[in-house]
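The complex appears here without one of its protein chains, the remainder shown in place.
Up next is chain A:
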Amino acid sequence: MAFDAIFQPIEIGKLTIRNRVVSTAHAEVHATDGGMTTERYVRYYEEKAKGGCGLCICGGSSVVSIDSPQGWWSSVNLATDRIIPHFQNLADAVHKHGGKIMIQITHMGRRSRWDGFDWTTLLSPSGIREPVHRSTCKTIEEEEIWRIIGDFAQAARRAKEGGLDGVELSAVHQHLIDQFWSPRVNKREDQWGGSFENRMRFGMEVLKAVRAEVGDDFAVGMRICGDEFHPDGLSHDDMKQIAAYYDATGQVDFFGVVGSGCDTHNTLANVIPNMSYPPEPFLHLAAGIKEMVSVPVIHAQNIKDPNQAQRILEGGYVDLVGMTRAQIADPHLIAKIKMGQVDQIKQCVGANYCIDRQYQGLDVLCIQNAATSREYMGLPHIIEKSEGLKRKVVVVGGGPGGMEAARVAAERGHDVTLFEAAEALGGQITIAAQAPQRDQIAGITRWYQLELARLNVDLRLGTRADEATLLDLRPDIVVLATGGQPFLSQVPAWGYSDDAAESLVVSTWDVLSGRVAPGKNVLIFDAICEFSGVSAADYLADKGAKVEIVTDDIKPGAAVGGTTFPTYYRSLYEKEVIMTSDLALHKVYREGGSLVAVLENEYTGALEERVVDQVVVENGVRPDEALYYALKSQSRNRGQVDLEALYAIQPQPCLSEEGDGFLLFRLGDCTAPRNTHAAIYDALRICKDF
């Protein structure tokens, strides 16, 4: 049987997990009001359980102590008994669907911020500063150590009393337990530092206290790192020794293994591998730990599709696979495998929109699934067929917003036609996928292609829709998602012209799409600092160009998230791309066979020049509004969206009003340039009530 390895139940301690798929601990950034789990939090996990997930470990970095600040990432607060009734709701919601739920508990030590909320003093074994959060801390005292050990035990008790199935002690990501483990951070000479046993002591005392508090019939596991990837940090062999040491107590019910430490920007990128990584890049580290221990081992990191999960489990590398982002993209992953609908699974593409928002303290959302973590608002993962009229819906534009609009309208049971001027679906995703290491972003389009075919959407590719064509179809609803064009005409001195032969600058789209051949000596001016600029730099350098990327912002790629800019930088530095900040493109002129780019220092106004053969400008998108204004006055609703209804996830009132003619909605970049998620979210919340 295909996927049988996934559907083998497994015992963790005295708990039976129905299959081998785990949603591993991650910060949801949903717990509010002092760290209490919310309706949103409960519904987010309930959806995973309903979709068949075996085990959810919620609450990444949920705190056990008052001096491990909860507020920065709205994590769960287990330092108070107030949490217990909230846990009961959460446990009931997951158990109702046959799932199991545990929570990760931790004291983060120095890995936090002190400059807010209670203005706490962060703690660490030896008071050494943490670079990722720029956090300074005090050296922890003996009394504090024992208090925190007690806090762990009390937190575990609260989880148990709340009906959860277990706790995972975080000894990974350089939290307090592994701060004690790592000689990089632990320079103590008392009983808590120095020798192996001394460095292990804190974690061991935590484990013993927790186990004494909760007894044998409650799962207690540890999440550990497979290799810190620092010359002076814990190596894989060290971690094997540590795992075996704790396993020997017989008090650990499972181990979760994360390959890589994460107390620098560069190692952090390893922890949640983005699309530039190969599949399961750190499986070998987890398999190494599994060799040493006698209890089940869980491993996540870039396990995204069922075949991969089956292969890993069948090979016996680990006992359970974490498919965390995979279930953020599609919480019904398991149900779809069971129903033989593997090709309907919305597969995670590794864009890391989720985790990059989290590191900014924003709620975790999926770039391609706008319903995820909005279940509480009533946004559906499964679009119900409309019981109302069957309408003729025409969507213009085959980018993410248009594809989502067509999908949702078709799921509602309507007759849907989609126009796309290009020969293929995808819009800007197609362009983005041309950059080195970014090809997997096209997975978003691939899923829509399959879904639109399944739903029999009439696709008119290579067809630019005009007013007459649209009206000929006698639509009931027109959805415009026509996107826009690179905004190169903003500064006339850049010398942009619609005539390609005349224009002194080209866009990143021109370069990435292959419309313009790569130059040999290229200057990229990037006013936006998101993916497109660094992608174009990487692409050109990959084609052999000498590239300098210049911005007047903080740094090129500054708006690219924390788990993705490091992989760009690795590639750009290796290809000797020069990254220059604080310079704006002032003017471009031709001199002989070359172009001269005049750059102006943001802070001094000083001008400097570069002589190059190609100037690429990334200045964002200008909405394509022509069709909208051609149709606006003819439409029943004059193209207006009722914002109150939209934000309340209620049907647009005009949908239930009688009248002749068509309704007009526009979404995505043709309204205002935003991102993929914004386009898809607008499409879902407008079209779900068609």
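Here is the rule we go by: a contact is a pair of C-beta atoms (placed from the backbone, for glycine too) under 8 Å apart; a residue touches a chain by one contact, two chains touch by 3 or more; residues count from 1.
Following the convention adopted for this analysis, contacts and distances are computed from a predicted model.
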| item | value |
| --- | --- |
| Protein name (UniProt record) of the chain left out of view, among "ABC-2 type transport system permease protein", "Heme exporter protein B", "Succinate dehydrogenase/fumarate reductase iron-sulfur subunit" or "Taurine import ATP-binding protein TauB" | "Succinate dehydrogenase/fumarate reductase iron-sulfur subunit" |
| Of A:Ala244, A:Ala335 or A:Ile578, the one touching the omitted chain in the full complex | A:Ala335 |
| Per the touch definition above, residue among A:Gln8, A:Asn89, A:Ser489 or A:Gln634 touching the missing chain | A:Gln8 |
| Residue touching the undisplayed chain, where the options are A:His97, A:Lys392 or A:Lys555 | A:His97 |
| Touch residues of chain A, complete complex, unshown partner | 1-4, 7-9, 16-19, 50-52, 95-99, 332, 335, 337-340, 382, 387 |
